[in-house]
Each structure stands twice: as C-alpha cells, then as structure tokens.
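On to subunit A.
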Amino acid sequence: MDDTRRKFLKKAGYASLGISCALPLLDAKLLAMSEETGTHEAAAKKQLAMVIDIKKCQNKQLVDAAANACHTVHNVPTITDAKGNINKEEEVKWIWTEKFANTFPEQVHARLERSILDEDVVVLCNHCSRPPCVRVCPTQATWKRDTDGIVMMDMHRCIGCRYCMAACPYGARSFNWNEPRKFLEKGRGIVGEYPTRTKGVVEKCTFCADRLSDGLEPACVEAANKVPGGKDALVFGDLSDPNSKVNLILNKKHTICRKVGLGTGPNIYYII
Partner candidate 1 sequence: MNDKWKIILGLVVFLAAVTFPVWRGAIAGAGEPPELQLPEGKTKCIESKEFMIDNHMNMLDEWRNMLVREDIHEYTSKEYGDTYEISLNKTCLNCHKKTEFCDKCHAYADVEPYCWDCHYDPKGD
Partner candidate 2 sequence: MAKFDEMEYYKQAELLNIDYDQVPDSDWMDTPVDFRPGTFIYPGKPARLEYLDLPNAREWSVLEEDWKLQDNWKQIVLEGMAERLTKYRSFKLFMDVCVRCGACADKCHFYIGSADPKNMPVLRAELLRSIYRKEFTMVGKVLGKIAGARELTIDVIKEWFYYFFQCTECRRCSVFCPYGIDTAEITMMGRELLGLLGLYVNWIIEPCANCFRTGNHLGIQPHALKDIFEDLCDDIKTATGIEIDPPFNKKGADILFVTPSGDFFAEPGIFTCMGYLILFHELGLNYTWSTYASEGGNFGLFTSHEMIKRLNAKMYMEAERLGVKWILGGECGHMWRVINQYMDTMNGPADFLEVPKSPITGTVFENAKSTKMVHIMEFVSDLIKHKKLKLDPSRNDHINVTFHDSCNPARGMGIIEEPRYVLKNICNNFYEMPENTIREQTFCCGGGAGLGTDENMEMRLRGGLPRGAAVRYVQEQFNVNQLACMCAIDRATLVTVCNYWAPGVEVTGISELLANAMVLKGENDRKLNLRLEEIPGK
C-alpha cells in the first residue's frame, strides 16, 4: 500500500465517520440544546403542560368523558373489526388509560400497594421537552413548537414511516393502518370542523392546538371538569408562567412523570 493511498484512506475513513455518525449526532445535539434553552432559560417561551390527578381519574365516567370529548372533536375513529369489537392492534387513540404498572414501570416494586397497581392512569402525549419522535422524523412532520412547546403534527407532511412510533417511549402515537373515515362513518359519524386523517399517517394528541387558538382549553380538560367531582382532575397550563395553575399545583404537590430516566423531559405530571 503506497503512502498517498494510505493518506487518502485515512481521510476517507474520517469522512465516512462524519457521514455516518457526526452529522446526525451534531444536529440532534443542536436540536436538543435549542430545546433546553427553550425550557430552562427563556421565560418568554411557553411550555404548555398538564397535571393529572390519578386518584380523581379513577372515576371511569370522567375518563370516558375526557377521551370521548377529545376523540369526537378530533374525529378520532373507534377502530373495530368485522364483528364490531374494538381492534386493539390498529387502535387510534389520543388519550386513554393504562394500568399503573405499565405507565410507571420504574415505580413498580414488589411491595407496592396492590390497589395502586390496579389503578388506571390517564395517558396521552407527553409533549416532551426533548422529544425523540421529533428527533427521528425524517420530514419534520412532527416538531416542537417554540411558541408553546406543543409537539405538533403536520398530517400533510407525514409519510407514514412510523419511525416516531418506534422512538416514542410512551406509546403515545397511533398509526392509521386503515382508512379512518370508514370507521367514523360506521360509528359516530364525522363531526365538527376538525379534519379527519388519511390512511397511512401517524397521529397523536396535539394539546388541542386548534382549540387553544380559539381561547379554549383542551377538550379533555374541559370535559373532565364538567363531570361531577372532576374539578382539577386534569389541569392544563403554562409552565413558564409562575402563576399558572399547573405551577401552583406542581409547587404544592408531589408529582411524578413517566420514564424520567430516559431524559425526554415529559410535560405531563401525575399526582399519585
């Protein structure tokens, strides 16, 4: 092997390393940094968040009302099979419940109170401060809004690669395996002014970005509050505003987040 070739190879080697590692890494790092500054430093930038009172949410009626409200206004279909049973494999859901053990696996230990294990926990997109789904999306169909910290979806842009589903540690994302309108038409019908989705795209909770702009609260929050005993079961607000309701609660109560160890910075807080 002659010397020039060796030199060239060295360079090519570094270049390939650059191609394969450095650039996505660098870019991901920059992305993360920009978000960090967004959340920790600049008070001007908002981060919307939600506090969920697990105990209050044990009321099934409340949870159903919240999920129903959300799924109705956003035309989220109930996917059923030929017999009319819920098709769990292809389900689309923005807000729903999971068992405590599945929601907070790190909190589970052998001596944990049995009743807690059986509790149903309301789950939805965590609108993470450092969302993995945003990092992996190859088309910027999902991104973190710097005005309010919502992890948004652009249904026009999504190519349906489902990388975000693989990346999301919370199972918050649903894919339209089938044509959703088919199920809406079979079920409650298409309602409201929110568009449906086309098949083959991923969707998830958007913190009701559409309603926020009209000065409304997220549909789930509004619906839950209307249920008797549902006051403050779901509380929504801006973390950057020290006087917001969410901050008032977070300052007072012991809250936990899902899988904090992964460093995604979830923005849904749970009161145990």
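As a working rule, a residue touches a chain if its C-beta (ideal position, glycine included) is under 8 Å from a C-beta of that chain, and two chains touch if they have at least 3 such contacts; residues count from 1.
As a selection rule, all candidates are chains of the complex that A comes from, given by their letters.
Given the structure is predicted, the values throughout are model-derived calculations rather than measurements.
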{"item": "Candidate number, among 1 or 2, whose chain touches subunit A in this complex", "value": "1"}
{"item": "Contact footprint of candidate 1 on subunit A as seen in their complex", "value": "143, 145, 147, 152, 154-156, 190, 192-193, 195-198, 209, 213"}
